[in-house]
Structure formats: structure tokens, C-alpha cells
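One protein chain is absent from this view; the other protein chains keep their places.
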Amino acid sequence: MIQIGVIGYGYWGPIVARNFATAEGTVLTAVSDKNPAALERACRAHPGILATSDPMEVIRSPRVDAVAVITPVWTHYEFAKAALENGKHVFVEKPFTATSSQAQELIDLALARNLQIMVDHTFLFTGAVRKIRQLIDEGVLGKLFYYDSVRVNLGLFQHDVNVIWDLAPHDLAIMDYLIEARAEAVGATGQCHLNNLEDLAYLTVYFPGMLAHINVNWLSPVKVRTTLIGGEKKMALWNDLEPDEKVRIYDKGVEITSGQGVYDLLVSYRSGDMWAPKVDSAEALKVEAGYFRDCVENNRTPINDGLAGLRVVRMLEAAGQSLKQRGGAVAL
Amino acid sequence: MIQIGVIGYGYWGPIVARNFATAEGTVLTAVSDKNPAALERACRAHPGILATSDPMEVIRSPRVDAVAVITPVWTHYEFAKAALENGKHVFVEKPFTATSSQAQELIDLALARNLQIMVDHTFLFTGAVRKIRQLIDEGVLGKLFYYDSVRVNLGLFQHDVNVIWDLAPHDLAIMDYLIEARAEAVGATGQCHLNNLEDLAYLTVYFPGMLAHINVNWLSPVKVRTTLIGGEKKMALWNDLEPDEKVRIYDKGVEITSGQGVYDLLVSYRSGDMWAPKVDSAEALKVEAGYFRDCVENNRTPINDGLAGLRVVRMLEAAGQSLKQRGGAVAL
Amino acid sequence: MIQIGVIGYGYWGPIVARNFATAEGTVLTAVSDKNPAALERACRAHPGILATSDPMEVIRSPRVDAVAVITPVWTHYEFAKAALENGKHVFVEKPFTATSSQAQELIDLALARNLQIMVDHTFLFTGAVRKIRQLIDEGVLGKLFYYDSVRVNLGLFQHDVNVIWDLAPHDLAIMDYLIEARAEAVGATGQCHLNNLEDLAYLTVYFPGMLAHINVNWLSPVKVRTTLIGGEKKMALWNDLEPDEKVRIYDKGVEITSGQGVYDLLVSYRSGDMWAPKVDSAEALKVEAGYFRDCVENNRTPINDGLAGLRVVRMLEAAGQSLKQRGGAVAL
Partner (left out) sequence: MIQIGVIGYGYWGPIVARNFATAEGTVLTAVSDKNPAALERACRAHPGILATSDPMEVIRSPRVDAVAVITPVWTHYEFAKAALENGKHVFVEKPFTATSSQAQELIDLALARNLQIMVDHTFLFTGAVRKIRQLIDEGVLGKLFYYDSVRVNLGLFQHDVNVIWDLAPHDLAIMDYLIEARAEAVGATGQCHLNNLEDLAYLTVYFPGMLAHINVNWLSPVKVRTTLIGGEKKMALWNDLEPDEKVRIYDKGVEITSGQGVYDLLVSYRSGDMWAPKVDSAEALKVEAGYFRDCVENNRTPINDGLAGLRVVRMLEAAGQSLKQRGGAVAL
């Protein structure tokens, strides 16, 4: 039984706490938040836990084996470092850290202490992403051509990070998981309208022989959560807002046979069945909590380990640089 | 009665011909195409016209007042120049020319001869674009924040141009018409998968204080024709595939009032009615044909004149340059 | 402060209890259920309440001013009657009672004791239904032509009632509220496939000069919650599954001007704007709980009183009769 202490009980913290409290093999033992009202809510939902305004109490508690850091990104490093130094495994909200050097330092520290880091790339544990990964692994999609995600809605709840740091980590983590190759460069353009943080942005991530593109926007009148994944054999459309058929696989494609002259290219289109495989509807964070327990107990490196977190932070940093130079690609 | 000769009777030529043949005040008098089967179709559809494999016969015909050039883009300059030199007005398929210097030369020539050039930016004459323009002019949307278009489908019918030159001129012409300011720079990224022409690409067009973004793709399993236009007061969603409500206006927005500290920003969301104004469903090319007649007869400069065509070609050229340098903005 | 006791803590009971516990002016004081696990859940969610397996303890408790009966329909009469006899107001889950004579008896009893009955026709308190009622009252739709509802999904959770008694009360209560005239007759057809309870059915409700039709089905692969309301001036489409624009108003219509012969009818179509008014998104049951308090405190007759409940039960009874005779209309 892994004992979990949660630091930060604002919007996402209570959800993380509930999942660790109810997942098999984990138990919630401590919560810290500087806001007394938040602590009161935590106690009511989870009677018997240690509730404190001091994060170090959680980090030092002998009743805590692992610390979940669910605080603003610029505090991740400090809390995760203290936790690791106190011999605790850590579970960190995305994005992992505010800088890649912080991420590297935490990774080194965990390695030295033989502790696990898991970065909360929640989407990797949704039925949809797991199904798409399975279809890629089984060769159903064939060689990947592109990854094109739109993640827009009306919403501006972040005061300390721009829309890239708020929304793009989801897509960066998913594509890092789905695409076998490693990203080579990142380009980004964006704009601020309401304050000095970008509220809409476009990212291009360059992979060998393939492009990924992410459209994030806090100023859209409609909510869209759609990802197109083009493969040589088949193409996938993931619409996360669909209640039932979230993933659709299209047996569509184009083939070109070269002829002699420029006008002799023979183009043949294929348009066959569409198929929406059943997708597991279990709560992603519940699955992730069980996986965290498994990785800690069996000393396994998670797919969403510190290195995965670091890769995402590096892409965010590169996007920030590119933003300043109007979109030119920044090598990773 | 303006007499029209059409050069090029492939895919788009017959549609242009039919509209000039049936619009009020214009008459189709001549068609040329190097393909005998195409000429035969033209004669069957329009008995009594001059049908010839030699474009110069059309251009020189005394029965022709204006020449519609509906041929591959690399031939536009040659045919349009000959037409202007023979004292004919010209109507040229988009994109206007293969280079901006060609465009400039044609503009100068037309000016010297007091002839009209109209570039076939058909979408400007759809009910949807005219309605959006009206809403912008009346101040309904307020200051524009962004223009975000997705134009993707499964299709690769072009052998001589990439997806940017094929699909993006639509969006570039529309945004050039809708946005009062002039574009300052263009960035583009893209990739080739099936031959050496880009089959998917992303363009960013930089306007003063506003971004436009265009997603064009020949390898998408689903057809999408959606444009989001964010304004300070209201936001518009134009879905050209909707049979009925093509344009939706959302009374949604965000306002920020600065407080004292970084966490004191007061964000207020507004979410009111949605409204889909009735949009004129007349065939765009028919409206455009009538407008061409009007401009020629009354010596008026069309909104889609050679300069509009030139601006689009310049953006295409800049996109091509940016593509080679992985997305860095290229000033116009 | 109205003290509420809830009988029945299965699926809907906890939701009713939560809303009475949190609405202004009401307080949850007692819950009864024969299932010990349900009682335990109730105590955990609402510490300090009276929790008992005996409904009569709730009904007789001096800490209870009003009893919410959230039990299977065949037990409504018994519990509601006991509550009224003990001087308590009652809030009864839909459908009101198993027979119209039971309903009439409860109405008479409440009248004699000067107590309120409210039947939980929850949908009347949704933003969508309130908005539609407002549009009807203001004459926006004009004279009503028809009401056409589809309420289908995959689901068969009822063991004691057929799909009509399970799903149609929603529509019957809504149309009873929206349509000023009273229903004259009901026809119904349906069929059983899996056991001896109808799992799909079609109801026609005859109003003076207007038809209402309800399609209910437990065996549909897709979930549909759509109601079309045709009016002489405008038409409404209510799609309850839309996250944002639940109600759409179409400025569409047909007018006929009679000419001389049968072929001289002049038909004119009108097709104008579509408009989706903002709809209040407050939880319906929370609104209803506040309204219950108001009716009890101020001795007002609710819109969803016993008579409204009785009218729905009469329509259900007539539908049952019609079902046996293959759809012939049964007068009310």
C-alpha cells in the first residue's frame, strides 16, 4: 500500500487526491494547501488525513511514501526536490518544471536516490490514446505522415503562463508517446490580446519525415478537441468531445505512381470503411494512479517518467524562443 | 452586352463559361482548349460559339471584349498579357500569376490601356463572405483578434503546384478582403509525402496586432472548411460545409481588468446568444460575372483587381521562401 | 427553513437529497431506505440526519416539514398519503401515482389539509424549457402546430414499468406545461422484445388543432433527446444533448394563399435567420427545490402540482389502453 501526500488542493489537486484515495494499492494520507478553505474541503472529503498549510510537513511525514505536487508550475522544482531529498517518490502535475535544467536536476536526483518520478501526462491513460497507440504499434496506420491537433475553447484561467504552457503540454506529451521518433525542432507563433501572455498560438514540431502541428487558443467561441493522425495505410480522427465514438479510423489514402513526365503522375485514391473501435472509458487518472503504484512497488520506469517530462519542457522552451523570433524553427 | 471568350475548358472553365453565358449583360462567344474533346463539350453546351484550339484566335477575335484565362497558373501571364495587348479586359483564375513581377507587369499594362483585370477570387462573392464583411463593416465583431482557417480533405489533383498554391489562395484572398490592414509578413511550414510537392502546410500571416493562420492539407480523411474569426465584441464561425447555417455569430468574449498583483487580474467571460444570419445562396460565380460586367461597363476598379491578385501572389511567394527556411517569418 | 425528509435513496434520491440540502431555505433532516448500504452513503454525505429503514419514522418525525417520495411508482400513493395524513407537504417523483384515482385521492387530501403537493417534473425547471415557455408566452412562435419529441437510447433499467411509464412522463409533463390547451385524447403503439414490457413505443397526444408525438425507445444504438416545436411564426428545435446551444429558433415557415383552382394554391416559404438564445444552465432540481420552498412558505400552488401530475397519469393510462387496441385514440 503506497501512502500518498498531495501538495496543492485547488482545481486539479482534489481530483488527484480522490483517485489516489480510491485506486487499489494507494491510500491518501496527507494534503497541504495554504488556503484554509481548501484544507477544510480536503478533510471533509477524506477524514483522517494529515491536513496542513505547510508542504514540508507532508514531504517529511513518515506516513507519506510518495508526494503528488499539484501546484503552479514555477513551484514544482522546489517541492519535488525536497520530496526526493526526503526519500519520497514524486508525482508531478504537467508541465514537469519551469525549465529544462530543473527537470534534469530532478531526474539526476531521483536516479541517485533510486526513486520514481511520474509526470502527470493524464491523457496517456485515456482509452482513446491507448487505443491509438495500440493501432500504431500493430501497424494499422502504417508509417505516420502527420499529427494535427486543435485544442481551443473560451477560457483564460491562467495568470502565470501563456496558452502554450497551459494547453500544449497535453499534445506534446501525447505525440511524444505516440510517435516513436524524437522531435528535432519546434516552431511557434502566437499573439497576446488581453494581457502580455499569448492567448492563441500555433506550434509546429518537426520529426524526421513528419510534421506535428498544434493549434491552441483561449479565445475560441467553440470548444474543439480534435486530432487528425495521417498514416500511410490508414488515418485516424480523435474527437475527445464525442461521447461515444472518440476514435475513428478511416481506410482512406492516396498513392502516387510516377510516370514519365510531370503530368504522368498516376494518383489513386482509396476510400473504404470507417471504423470506430470501442474505447475504454475508465477514468484516466484512476488508471494512472494504479500504474504509479505498480511502478513504485516494482521499481519500474514509467512511460511518463522525468525524461518524458523533460522532453515536453524542452519543446515548451523551444516554442518560447521561436515565438520571440516569429516562428523560425528552434532545434532541440 | 460584354462578349466573353474563355481560354481553358477543363474543370473550372466550363463553370466560368456557363456563368458568363447565363449572367445578365454578358454573352459567351468563344472558347479555346487544346483538347478536342473539351472543345466538343463546349460546342454542345454552347452552340454557336467560336471554338478553337488556338488561344490567340480567342484573344484576337473582334467578337470578344474580355478574355477569361482559366488555364494552369504558369500560363496566366502569357495569355493575360496577349489579351491586354489586344485591348481586351481580362478575368484570370486564381492565383493571378506565377510571380509577383508578372502580376505587376499586367497591372501596369492594364492601367496604360485603361482595361480591367479581375482575378477570380470566387469566395468574395459567396453569401457567407459578403455577410461576414458586412458584420465587420458594421462593427458587430469589433476589433479583429484572429482569423483561423482549416481547409483540408483527401485530394491531390495538382501536378504542378503544391497544396499552398492550390488551396491557400482562397483563404489569402478572403482575409485580404475581410481584414482592413495589410499583411506584414508570412511564415509557412509544410511537408511532402508522396512526391516533391508539399501536400500539407500551415501558413501564418502577420497583420498589425492580429494573426491569421491557414491549415491546408490534401491528406485528410475528412473534409473540413471551417474559419474562426475572433473579434473583441463577437466571434464568427464560418462552416462552408453546413447546408443551411454557414455563418454563426457568437456573443462570447473575455475581458480582463488589471488589479494590483499578478493574481489580481479580473477575468470576466461573456457568453450570450448565438445567431446564424440568413446568407444569400446565389451562385458566387454568377454574382461575380455580373460584377465583372458592371466594372467593365462603368470603368470601375473591382475589389478583386490585379492589385488584390498581386497581394495574394506576394503572400504565396513569401510562404514559399519561409517554407525553405522552416517557418521563419518573411516580410512582405 | 423547510425541513425535508427523503424516502428512497437509490439512484435519484441522493440527487434530490443533495439539492434540498444545499438549496437556500431548505434543509435535509431525514432519509429512509430499506437498503443499509444506501443509508450509510446518506449518512456519510449528510452527517447528522435521521437515517432509518422505516419510512414511517421520516413521515412522523417532528423534524420533517415535507416528505420527498423517491421510490418506485407503485409505492408513491401509500407514502404520500401517510405523509399528508401526518400534516407534511409532499414532493413526489414522476410519474405521480400508479393510477389516476390514487392521484385524485391525494389531491383531495392535500386540499383538505391545506398542504402542497409537488410532482417532480424536473424538466420544467431547466433553462431550455423555461426559455421555450417564455418564447411561446411572448408570441414568438405564434400558434403552435405540433410538438414532436424523440427520447431514445440504449437502456433498460426498469423492471416494473414499460418504456412509456419510464420515459414519456418527461415529455407529457413538458407538453402539458408548454401547451395552453388541454389534451383531448391519446393513442399509443409499442412492442416488447426482451420481456413482457414494451421497450419501444410511439404516443400521439391530440390537442385541439394540434398534434403531439413522442417516440420513446430503450433499444436505440444512439442517444437522442430532440424536440421539434412547429409554430405558425417560428419553429424551435430543442436538442438537450447539445452542450451549449440547446434551443434553436428558426425563422422559417410556409404560407398558403388560395387561388381559384386546386393548382392555383400559392405557396410561399420563408427562411430567415436562426437564433440560439442563451439558456440558463442552473441545475434544474436546485431551481425546483427553491421553488418548492417558496410554494410551501407562501402557500402557492406550484405549476407542477397534483393536478399536473394527475393529467400526466391520465395520459399514461390512456396510452396503456390504446396500446392494447393497437393505437386507436382513447379520449381523456
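Here the chain labels run A, B and C in written order, and each chain numbers its own residues starting at 1.
Throughout what follows, a residue touches a chain if its C-beta (ideal position, glycine included) is under 8 Å from a C-beta of that chain, and two chains touch if they have at least 3 such contacts.
Nothing here was measured: the structure is a model prediction, and the numbers come from that model.
Check C:S101, C:Q191, C:S281 or C:T301 against the missing chain and you find that the one touching it is C:Q191.
Contact with the undisplayed chain is limited, among C:F96, C:Y250 or C:F292, to C:Y250. Residue A:P277 is the one among A:P72, A:G142, A:P277 or A:G320 that touches the chain not shown. Although one chain is not shown, part of subunit C still touches it, namely residues 145-146, 148, 150, 152, 154-157, 159-160, 185, 187, 189-191, 193-195, 200, 202, 204, 206, 210-211, 213, 215, 217-222, 228, 230, 232, 235-237, 250, 252, 254-256, 258, 262-263, 265, 267, 269, 271, 322, 325-329. Considering the complete assembly, subunit A touches the hidden chain via residues 244-245, 251, 271-278.
As a working rule, only the chains that are shown with their structure count from here on.
Note: the chain lying farthest from subunit C is B, by mean C-alpha position. With centres set at the average Cα position, the gap from subunit A to subunit C is 43 Å. Averaging Cα coordinates per chain places subunit B and subunit C 53 Å apart. Among the residues of subunit B, those touching two or more other chains are numbered 271.
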